[in-house]
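Shown here: the complex without one of its protein chains, the others still in place.
Right, subunit A next:
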Amino acid sequence: MTAASLSASPRNLRLRANALWLAAPAIAFLIVFFLIPVGRLLFLSVQGDTGNLTAEHYSRLLHTEVYWRILIITFRIAGLTAFFSLLLGYPLAYWLSQLRENRRNQMLLLVLVPFWTSYLVKAFAWMLLLGNQGVLNRLLGGAGIIDGPLPLMYNEFGVIVGMVHAMMPLAVLTMMPVMSGIDTRLSQAAGTLGANGAHRFWMVYFPLSIPGMAAGGLLTFITSLGFFIVPAFLGGRQQTMLAQLIIIQVQELVNWAFAGVLATMLLVSALIACWIYNHLFGLASLSAGNSTTDKTSSAWTRRFGFAILEKLAWATSAVTNRFAGKSRGRLLPAYVALIVFFLVVPTLMVIPIAFTSSDFLEFPPPGYSTRWFSLYFNSPIWISATVRSFGVAFATAIAATVIGGFAALAIARSRSRFGGVVFAFMLAPMIVPRIVIAVGLFYLFAQMGLVATNLGLVIGHTVLSIPFTFVAIAAVLKGYDWRLDQAAASLGAGRFQVLRLITVPLIRGGVISAFLFAFVTSFDELTIAIFVSGGLKSTLPKQMWDDMILQLNPTLAAVSVVVLVIVTAILLVADRLRR
């Protein structure tokens, strides 16, 4: 490798192998608050009343048709969501990847802000848009295009629209780095070799972007599998998903065993998806962005794939040749504008409605006032929820940054063969559906007396945030030149001085953005909060959830605006610091 590692002394070598110990706090934390609770929950599904092993709960699943239906619907919705998120997001990711780096970082905010916008706020916005008395039906009715209201909500259409809106940013953010990593000279080379635009895309660019699509598809699929917010508000009875069923089992029926069965189904599905992905592409490319497409695919499937791509290329050239040359160049920007509009504008609709003078959620508002904001600021319930969310988010951010940061340092410095295992373990909370972690933690906390405590919330949120802080800090450390540390040491700096004067200043941007991402993750978090907080100990998202289930009202719009402003401000700060 580098000259530095060649010249490493034996003592140095031992130090580097031992660097893996820096990950010990993270490993211990995740074992206690992630591995054990999830394992316990899964075990409940095969445990009888007397503690004996039994399959009775599974046979109940097998013999109840409605559960099968829910399982199928869950897969169907997750599959459609992943499909449309990729299909609609691909051109946007492509467009972003073609921009120059500076401009790309600016434009990326158009995806990052929707990505970090609270799912609750997004669902709320879609309810305002899609309802029978919603913005769309009124606009269409007002223009005389339709007679009665269109059924846009409480059906599969509403769920898919809401889910794709929620998941597409994730798909774009996963695909984009792979795409911008594709060497532009390859397309140029194809051009000089006689390939027109269609051939350059289908035969060179597209196959090289497949690892990004696969990673994006995997992440959106498994996130959708365990999702409940959008189907709860935008779906009807027919669109009940597995996660909703788990909530019902735990909260209303207190049937832990059956909740365990459903959690197992969910987890196994996610793991199968990961296994397929790993088999085809290798999990490493999820974070690293460089992968080997053709590692396992046999010569035969490759040839078949190329034949299809070649046909697609000829077909595309036949079609595009009919268009005039000029309008072709404007197609992509026009499409991108449309998609960004879809991502950004629905959420922004909340703002005028928050300032309505009416008692109802009308659009456009009949008049403007700040009464809903003063209601919010004068409500002890909302304010205490907001303060609690801030406190919990702050504590979570510190805990997750420290724990995840040391784990990242361990991976970066260690050359132990266990590095890969630790790496996968740190990312595991991202792969296991949140609802499974939440229910598992609820069970554990009930025994430890941590339900309805701030500590419980912080622990749960830290579990969810560690993958983010770990990846963010690992990314800056990966690009960090350790020879600078050695240079400083050779110039006479002690260990602590090296850390204080060289390492930390150079990776500060990554650490601060990890902190802020953990903060936003916790500030927005609902799944764990649904179980672990409640009553007087509610967080802001939990309070919103309760209110939205009870009755939509303009206060919710005001709260949404507050959340939007806070999250956007934090993101802008994080973005500044990243450069």
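Everything below uses one rule, namely that contacts are C-beta pairs under 8 Å (C-beta built on N, C-alpha and C of every residue); 3 or more make two chains touch, one makes a residue touch a chain; residues count from 1.
Just so we're on the same page, contacts and distances are computed from a predicted model.
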Given "Putative spermidine/putrescine ABC transporter,(ATP-binding protein)", "Proteasome lid subunit RPN8/RPN11", "Succinate dehydrogenase iron-sulfur subunit" or "Ferredoxin", the protein name in the UniProt record of the chain not shown would be "Putative spermidine/putrescine ABC transporter,(ATP-binding protein)"
Selected from A:Pro207, A:Gly236 or A:Gly391 as touching the chain missing from the view:
A:Pro207
Just one of A:Leu62, A:Ile146, A:Ala189 or A:Ile549 touches the chain that is missing; which is it?
A:Ala189
Considering the complete complex, of A:His57, A:Lys122, A:His165 or A:His199, the missing chain is touched by A:His199
Looking beyond the chains shown, say which of A:Glu310, A:Asp359 or A:Asp481 touches the absent one.
A:Glu310
Subunit A residues that touch the omitted chain in the full complex:
183, 185-186, 188-196, 199, 203-204, 207-208, 293-294, 299, 306, 310
